[in-house]
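Pasting a structure here, questions to come.
For this depiction, one protein chain was excluded, whereas all remaining protein chains were kept in their positions.
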Amino acid sequence: MGLNLGQITDALGGDLQGDRQTLITRLAPLATASSSELGFLSHPKYQSQLNDTQAACVVVSPVLAPVAIARGACIVTPDPYLYFARLTQLWRAHHPMPVGPRIHPTAVIDPSASIDPSATIGPLCVVESGAHIGAHTRLHARVHVGHSCVVGDRCILHPGVVIGADGFGFAPHEGAWVKIEQLGAVRLGDDVELGANTCVDRGALEDTTIGNGVKIDNLVQIGHNVHIGDHSALAGCAGVAGSAHIGAHCTLGGGAIVLGHLELADHVHISAASVVTRSIHQAGQYSGFFPIDDNAAWEKNAASLRQLHRLRERIKALEQRPQPSQ
Amino acid sequence: MGLNLGQITDALGGDLQGDRQTLITRLAPLATASSSELGFLSHPKYQSQLNDTQAACVVVSPVLAPVAIARGACIVTPDPYLYFARLTQLWRAHHPMPVGPRIHPTAVIDPSASIDPSATIGPLCVVESGAHIGAHTRLHARVHVGHSCVVGDRCILHPGVVIGADGFGFAPHEGAWVKIEQLGAVRLGDDVELGANTCVDRGALEDTTIGNGVKIDNLVQIGHNVHIGDHSALAGCAGVAGSAHIGAHCTLGGGAIVLGHLELADHVHISAASVVTRSIHQAGQYSGFFPIDDNAAWEKNAASLRQLHRLRERIKALEQRPQPSQ
Partner (left out) sequence: MGLNLGQITDALGGDLQGDRQTLITRLAPLATASSSELGFLSHPKYQSQLNDTQAACVVVSPVLAPVAIARGACIVTPDPYLYFARLTQLWRAHHPMPVGPRIHPTAVIDPSASIDPSATIGPLCVVESGAHIGAHTRLHARVHVGHSCVVGDRCILHPGVVIGADGFGFAPHEGAWVKIEQLGAVRLGDDVELGANTCVDRGALEDTTIGNGVKIDNLVQIGHNVHIGDHSALAGCAGVAGSAHIGAHCTLGGGAIVLGHLELADHVHISAASVVTRSIHQAGQYSGFFPIDDNAAWEKNAASLRQLHRLRERIKALEQRPQPSQ
């Protein structure tokens, strides 16, 4: 179990300052790494960790190389965080999780579904009629892919994901709700990853679509008719309401909500717990949440906030007061 | 595959202006409808879409009939959105999704559960002892209905729904939590629809109850002892804490939260992402979320907000300043 430094740099590049034969037994955070483990330093502000770590080797950027070399073995690379990501992949490839059968016998797969021969379907999954699962895609246990939904290549769907439940559509009629049958489906692009218990609803008429390379965390809700552009990322507990269109390279922070029928341009970043209530046409960072405070201070400020409009009028009245003659 | 206009108006009514034999191959949004597809226009503000659409036929209200007739075939009806809802149902009835066995062989159903002979139980569902599933109700795949819980007639439960997990009840004792066994159950009325991965907890002593015609979206949490009145609707990611009572014909926007033990009157509407912290006895629309802004503006305003109480005092001091004699 393990890789030596030569194996690592042969596979991933980087400028190795140290002994190729040094065996690495684990990847670890710098703060807790033992003398047979490898850590990384992605940001100069954590430089102090370099002095304290016991790690056998540290992955660093060129600017930190002199300090790192003085300490011991290191791998110098322009983007240590990216290097670390690839190193986790190399590590996993050398220490694979046990894999069950390609299609687990407890999965319930409609005969009309098309499953690429290279795809993996975990235990207790359901793949309904007419669905398609792309090449090298992995459905972990207990994933649901509904009727006619399409999952692209190299996707990863974590346990409990539900693709293709009905969108939430009803017409009001005499005080009750008349169901709008959801006649569309869901299409996921390639290289999409969906976190545990995340839901993507089928479209009302056309398909809900998730672009290539989109990454979505756990417990996220994607409503019907939504479109998410390539390489966007949504953190846990986020929600996107029906018919919203999110551009490419966007991010939603945890718990952020996008209301229905809105459009977000490319490269729009929404802070955690913020509610998008209007379309955003300009790239940038947007925020909207109440700053946390100790409860007593919050209560005072919240109470004042409920009269803010009147405060504004009082300021205006003050401004209109006659001033003393100079 | 398809329906002609005569079949549609024979089944649903409406004033057909056009050829009964025209074949409709799909229902589609006006903006993308092709010349063999049918669209609808629910609101006069979208009237411009009428001019641009290629649709074979458009469902419109009487006020838009002259413009629609000038364009081509149309169906005139007082409530196009309701008509559209019913048309999706007609469409589905003529183009049904493939249905598996009435009770899927992989479902785990306790012998003491009572399942109406007209109900459908999807793959990998669990129905525990003493539970009841009503007539024409459909449990999609992987739904959980716990011990002694009751699901009414014509309900639809989407994949991953959990009915009857324990409510979250603990008594504090010497720094730890002592579990309060949850001895109640859950009762869903008729015509209830619950979205994917939504949870309704069993009551502590009495039952958690969801009224007739209630529609709940995905990933919604309903705590123990909650009562939701008939025909209310809750959007995705909403949460209702324990012992809250929500009236009839209420709506909660996406991500809205109702705290425990509160009461909402009938016809109360809570905006998305708002937190209900007090009972609301008057029908109406209620809101409470921080307006989103570009991050720099938000930061300035949020910082000022944290001193709002002091600003209020400064205004008061200004008001008490002596004014120049007139």
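Letters A and B name the chains as they come in the text, with residue numbers starting at 1 for each one.
Just so it is clear, a contact is a pair of C-beta atoms (placed from the backbone, for glycine too) under 8 Å apart; a residue touches a chain by one contact, two chains touch by 3 or more.
These figures come from a predicted structure and were not determined experimentally.
Interface note: of B:219, B:233, B:246 or B:265, the residue touching the hidden chain in the full complex is B:219.
Checked against the full complex, the one of A:29, A:44 or A:175 touching the unshown chain is A:29.
The chain not shown here touches subunit B at positions 106, 108, 110, 112, 124, 126, 128-129, 142, 144, 146-147, 160, 162, 165-166, 168-173, 175-183, 197, 199, 201, 204-206, 219, 221, 223, 237, 239, 241, 255, 257, 259, 270-271, 274-278, 284-291, 293, 297, 300-301, 303-305, 307-308, 311, 314-315, 318, 321-325. The chain not shown here touches subunit A at positions 26-29, 32, 79, 81-82, 84-86, 88-89, 91-92, 97-98, 104, 106, 122-124, 140-142, 156, 158-160, 191, 193, 195-197, 213, 215, 217-219, 231, 233, 235-237, 249, 254-255, 272-273, 289-295, 298-299, 302-303, 305-309, 311-312, 315, 318-319, 323-324, 326.
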